[in-house]
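Excluded from the complex is one protein chain; the other protein chains are retained at their positions.
Every chain is named by a letter (A, B, C and D) in the order it is written, and numbering of its residues begins at 1.
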Amino acid sequence: MRVGVFICHCGNNIAGTVDVQKVAEEMRKIPGVAYSTTYVYTCSEPGQNEIIEAIKKYKLDRVVVAACSPRMHELTFRKAVEKASLNRYFLEMANIREHISWVGDDKELNTQKAIDVVRMAVAKVMNNKPLFSSSFKLTKRVLVIGGGVAGMQAALDCADGGLDVVLVEKSPSIGGMMARLDKTFPTIDCSICILGPKMVDVAQNERIKLYAYSEIEDVKGYIGNYEVTIRKKATYVDWNKCTGCGLCMEKCPSKNAYDYFNFGIAPTRAINIPFPQAIPKKAKIDPNYCRYFLKGKCGVCAKICPTKAIDYDMKDELVKEDVGAIIVATGYSLMGVENFPEYGGGKYKDVITGIQYERILNASGPTGGHIKRPSDGKEPETVVFISCCGSRDKSVGIPYCSNFCCMYIAKQAILTKDHLPKSQSYVFYMDIRAPGKGYDEFTRRAQEEYGVRYIRGRVSKIYPRGEKLIVRGADTLLGIQVEVEADLVVLANAVISNPDAAKLAEKLRISYDTFGFYVESHPKLRPVETNTSGVFLAGACQGPKDIPASVSQGSAAASKVLALFSKDVLESDPQVSYVNPNVCVGCMKCVKTCPFGAIKEEELRDGRKVAKVIETVCAGCGICTSTCPCGAIQLQHFTDNQILAEVYAFASGK
Amino acid sequence: MGPKKNPYLPEIVTVVRIIEETPTIKSLQVVFDDPERMKNFKFEPGQVGQLSVFGVGEATFVINSPPTRKEYLQFSVMKVGEVTSAIHELHEGDKLGLRAPLGNWFPYESMKGRNILFIGGGIGLAPLRTLILFMLDNRKDYGRITILYGARTPIDLCYKEDLKDWGSRDDVDLVLTVDNEYPGWDKKVGLVPNVLLEMAPKPDNTVAITCGPPIMIKYTLIALSKLGFKDEDIITTLERRMKCGIGLCGRCNIGSKYVCKDGPVFSLAQLKSLPQEEY
Amino acid sequence: MVELKEKISEVFRDTNLVICWREGFDPIHATPHFVREESQIEDSIFNLFCVHNLCVYLPFLKEKAGILVKGCDSRTLIQFLQEGLIRREDVVIIGISCRGIIDVGKLMREVLYEAVTGVSIDGDSIKVKTVSREREFQLTSLLADKCKICRYPNPLIYDHLIGEPVESKVSWDMAYEDIREFEKKPLEDRLSFWTKEIGKCIRCYACRNACPLCICRDRCIAETRDPHFTSQSVELKEKFMFHFIHAVHLAGRCVECGECERACPVGIPVKMMKKKINLEMKELFDYETGINVDDKPPMYTFKAEEEKIKEHEL
Amino acid sequence: MERIGFLKKEKIEEYLQSLSKKGELYVPVDVGRAVKFEKYLTGSSICLDRPPTLPPKSVIYPQSERLFKFKFKKDEGNVDLIEIEEVEDTKKRIIFGARPCDSAGFSVIDNVFIQTDTPDVYYERRRMNSFIAAKACDKPSAGCFCIAVGGGPFDDSGSDALITELEEGYLIEAKTEKGSLFLDWELIEPGDDHLEKKLKKKEESERLLSEYLGELKKIEPLDPKTESFNDENFWKRHLSKCISCGLCTYLCPTCYCFNITDEKKIFEGERIRSWDSCMFFHFTLEASGHNPRPDKFKRFRNRVGHKFMFYPEKYSQLIACCGCGRCIRFCPVSVDIREVVFELQKPRRV
Partner (left out) sequence: MPQESKKELRIIGFLCNWCSYGGADTAGVSRFKQPTDLRIVRVPCSGRVDPLFVVRAFLSGADGVLVSGCHPRDCHYSDGNYYARRRLEMLKRLLPFFGIDDRRFHYTWVSASEGERWQRVVTEFTKVIHGLGPLKIEEGEEIG
């Protein structure tokens, strides 16, 4: 074995507080180390060339670079050793900058620490094995989960790029949250007017296969080769026959069904089309309210339907789709009004949430766009908006900002004034967050042009007085208690993850944070990737974000998929686990603990049952290796012996 | 009597040349660091040595260069375990430990004047090579020399230089075979025991010497018996896990015989007198 | 005894193999008995010397088998089933309600290992005849330690049951009193206790091979160089390493049958370490080994919110 | 040259203290649930009333020992050099209180390790420098069968001195020249008067053992042609219960199989020889994964074969078993090697 050790000065970053010459000398004494040197900037081109030359000149078969963090330059040096025809896994890095020179002042101790750490890396590299990736084919189809604006954008971009897309939407229509909005900030253009055409594009695109009112049942496989099972939920209406004429909805005698689309601001019929622009524009029965399902008789819709599309016996249907990549764009949910009892949420009808108010403002909403308060249908004169309801409130477990409330409050206040010129809006806020393009100007317009009164402070209590609601709070700027007599109170309720977000994440084997938002691979550099290769994120499922951000992410995820599919075969990461069938005792504990389902049972020719790793699914965490009692399954590049070699090298430094 | 020699102490040797025989087999040529020792070192064809990679351990290999050529000692090593992997990591100039010679050897004296049939598979040609070269260096002492050698693919054939030489000699019959058809391969195709049956060599005045993977040996022994070879005329060399190399540590025995000390060379007649074990 | 043989016969007709006991080389030793022929049934016994946990053979058996289990042994079967190491349909279980067995090691030490030529049991007393004399003991004084704190005298899983159910008055706390007592000692005393005990170890691996849950057996990492967790040297730290391997691999799996301790020729209290872990498993995960087939061994599962694991402050 | 002496019981401690000055003294000590040979320290209480759990084998043949150390050095050309440093142990060791079977065990190992053209210098050195006094057995212990394999409770082969415990003291008989080490003390009184008592004791002890063994009185070496030996079913029938641990071999005074492994730190290392057991799968496992003795049946067959067939074949019909009975007494599943050997010989007996 001929190990080469290269100690980087990193200018003065390392050499300033570590005696790099001494480290190099100590390494030279180690048996098996054939060459040891220092260089000013090892990562520079001449620095890399130095390594390449040394490998050739001294016939090195292993390389240790002691420099900065491997998280920074491991790939750089792997490529360098590869240029010298060494397998890239014959490289190890010792981190003597971030972990030593930058955090310790004592040069002598730093040097000793560096000697130990580099020696440990030398010990490890001596146990390294060459690893080779294998290639596999991929299915060039993509699954997009969620038909909101992010998902639609992703689907359209993928389709434009020539990919077949499977789009799965949980609710009866695509459109998501944006379809419910009245206007969008800061341009005040009509939300459905800009979204509607996109929805139609999706419907009409031949490359997009839409499953509305469907959910993901199961995901099997791995990047390039997923098999997805989709549950098409029963609508009790044969959508092949339904023309969306709406006759059934008109005649339906169950008039008190909960209107999910309108967030329950007013009831709808048990058979309904959620909104006029719905795609697909098809009816569906809500069996929780339908008389036929509740009482066993009615059948009005079935009788009236001109195409005989009603089918009360319809069952959920499972379909399978093969795809090579998955874009998750499942969006977000909102805290319900009942979560704010201190504001009388759920108790006073005229305390509503921002999204409910959005529906009241909307021309296609239950009030036809006329602002009427829910309790008595009167036009409000005083409207109070309260920001940060739930958001940034550790006491309810939501420390984060919901991102867009400040903006929509300003928008809704402006619209209120437009609708009811005599009205006056108040906004209780903590601080105004308007960092987007044209955003700050927009909130100023609300105050300056529309006379919206912004009060910096929290509301402590809301209670009724006659027909009015008294909003009592503090004005922290003036340092006084204020009371506003309001006709309508709008709560900017917190954005939360979907209730089933965790379940879906587990099916997809992606990570999610404490709040149920999906975790990207890297917050800055890999914002739409997940740690499961082949699964990408777009929109608010990753965290609260507004429309432009969601749309950009939709496009970004699509471009990632297109880039991925530009190859005909994929290469697997060889840093995966491997089972030595001669050693495996077949206890299958690894199978049970693998978070990725990457290990299966296999029967050998002699009838013995052993574990086997599906290389392409294995993500390389090594849980199996620390689970396996007999050491039969080893995570390549982090084998027991590689780690133990470091432990023993650590110990021999005494 | 002076102090007894410590049989466990290796002598230091230096690797002078490494030959990559196949992707998994390397041959090492080593010389003793003590030039006197190199000069006086004596061994017989078929004897083995224990190579030490210090810190990793020892493993047994046959000295496959013949006693008639003593510029160096050659060992061929297939990469299978810890020690052999470490040996594969060696470079020219590296130091090793060696305990040799150990074990018995081919009874070449009693083979004089007889025809010799060598049957080898894969790295199993190694112990045969030492005897083949030895016999070629004493060619007149022996009758016809036939060598049947097989491997999985042409890439897996060892000692390609030797094979070229033997193939071109008039006084050696060389038959090469590989397990399956292979692009560009114009010699025999088939498993060694089958090719042997096809060749149907005459057992008269012939000694058959075979070495290869256990399964090949098993069927070759059957084939030879079928061809009428007497048990005394069938000679094989065995492999076992060995540690001490001097018949003490107790793991390489077959019945009362220790492969490291009483072997590794056995005639089929001897093997048949031992308890049945998997070879 | 008639009942025993009848049951074995019945099961044997179905399985062609019943693992039970017969008399061993002297009257105080029984030995596992693999009944593969009808004629062998006659030799089968069950008495106070049937100490072995016969389940140890099951995971390696390639055939269907009948097996005799005492209450404590039956937990092994449940643990096997939890871990998927055997299939329920491959075993026919003859359970035996048990009043306790003799600590044969203790008995041998009592008679200074003198060869025993005869034994007779009368009520609560046991007469042991050795080559030179006869001695009488109270049965309770020779009872195995595990039997004194037995909470499961009746098999928890069986197809056939022999004997009247036995009541146990032992509580969880009583069963783990020894561990809590030991933990009252200062750290240094604990270390020196184990230094002395583990110092005796000869790494014969009898504890490991007698353990029904040590399913690696031949592949144990205490003997390998890949992975190289421990060397073959007899240094104390290497012996410690072996016992840690043993304990850690049995975490949340040991059913406390005590076979490890019984098998140990030099009397190391090997079971204590596992009992300590079991105590923690109960406290941390409310998990007890070998009780419910549907339980999951705690080291192979998790909860996102662990109620009992608090983050450690420095 | 036989010399006899007598040591009063109350003088034993003083005696052992004196002995311990002549070399490293090992005596059987109760270490809690087991009796083990340990270095004698003032105050150690010697335990002679029961057979030691472990034979004193490890005193002369340690469970693990360093064969040599090696150091890595570099020359000017940065080439790794290796320096070997042999370990030479010339310490004098005294074993007091072995059993006759334990001493006989050393004789078995002597044949293999010393009577060969490549003697094991480590064992030989220790063996030559050690002095063994065996204590004769008064009564048979569970599983004892020394007389069946040519030994006896008062046998002195392999011992330098034989001790007989009498009521008032110990009769010490030197059996070799080295044995005088145990007698050359002022504490020792003339012993001839006690000889008769000893013979009586011997007779009694042999009678007890013989009665205990009943028909299992004599074990002959196995004929290499023993039919059942190659019959797989025979081994299945008798050894299904074996759990394949190494207890029998590690407790055996005659088992000597070993392993050699290297342990390395960064700049140095050592080659260690440690006990191994033929009952272990790893014992014969080859690097390729092939194992000529892959199951416990083949391994046990080899163990029985080694002791009762192969060894006798090589060493003039001597059996490599001293009949101490430990493998029977302590086997977790009570495998009885005598029973197996008898069964193997049955067809011939009938």
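Just so we're on the same page, contacts are C-beta pairs under 8 Å (C-beta built on N, C-alpha and C of every residue); 3 or more make two chains touch, one makes a residue touch a chain.
Please read these numbers as outputs of a predicted model, since none were measured by experiment.
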Quiz item: Which residue from A:196, A:436, A:464 or A:620 sits in contact with the chain not drawn here?
Solution: A:620
Quiz item: Of A:98, A:500 or A:546, which sits in contact with the chain we cannot see?
Solution: A:98
Exercise. From the listed residues A:1, A:27, A:51 or A:117, report the one that touches the chain absent from this view.
Key: A:117
Quiz item: Which of these, A:56, A:71 or A:320, touches the one chain of the complex that we don't see?
Solution: A:71
Quiz item: For subunit A, which residues touch the unseen chain?
Solution: 69-72, 95, 97-100, 102-106, 108-110, 112-113, 116-117, 120, 505-506, 509-514, 519, 531, 575, 593, 595-596, 619-623, 625-627, 635, 638, 640, 643-644, 646-648, 650-651, 653-654
Quiz item: Mind pulling the subunit C residues that touch the left-out chain?
Solution: 182-183, 187-195, 199, 229-230, 233-241, 244-245, 247-248, 251-252, 273, 276-277, 280-281, 284-285, 298-299, 302-304, 306, 309, 311-312, 314
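Everything below uses one rule, namely that only the chains that are shown with their structure count from here on.
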Quiz item: Farthest chain from subunit D, comparing Cα centres?
Solution: A
Self-check item: Interface with more contacting C-beta pairs, comparing B-D to A-B
Solution: B-D
Exercise. Select the chain whose centre, defined as the mean of its C-alpha atoms, is least distant from the mean of all protein C-alpha atoms.
Key: C
Exercise. State, to the nearest whole Å, the distance from the C-alpha centre of subunit A to the C-alpha centre of subunit B.
Key: 63
Exercise. Mind checking the centre-to-centre distance between subunit C and subunit D? Centres are C-alpha means, answer in whole Å.
Key: 30
Exercise. Spell out, as numbers or ranges, the residues of subunit D touching 2 or more other chains.
Key: 72, 80, 259, 261, 263
Quiz item: Which parts of subunit B, given as residue numbers and ranges, touch two or more other chains?
Solution: 82
Quiz item: In their complex, what parts of subunit A are in touch with subunit D?
Solution: 28-32, 34-35, 119, 123, 582, 648-649, 652
Quiz prompt | Touch list for subunit C against partner subunit D, complex | solution = 24-26, 28-34, 36, 52, 56-57, 105, 108-109, 112-117, 130-132, 196-197, 200, 202-206, 208-210, 217-219, 223-225, 231-235, 259, 262-263, 265-267
Quiz item: Of all residues in subunit D, which touch subunit B in the complex?
Solution: 67-68, 70, 72, 79-82, 84, 86, 112-113, 116, 118-122, 124, 224, 229-230, 256-264, 269, 271, 273, 276, 278, 283-288, 290, 292-294, 298, 301-302, 305-306, 309-311, 313-314
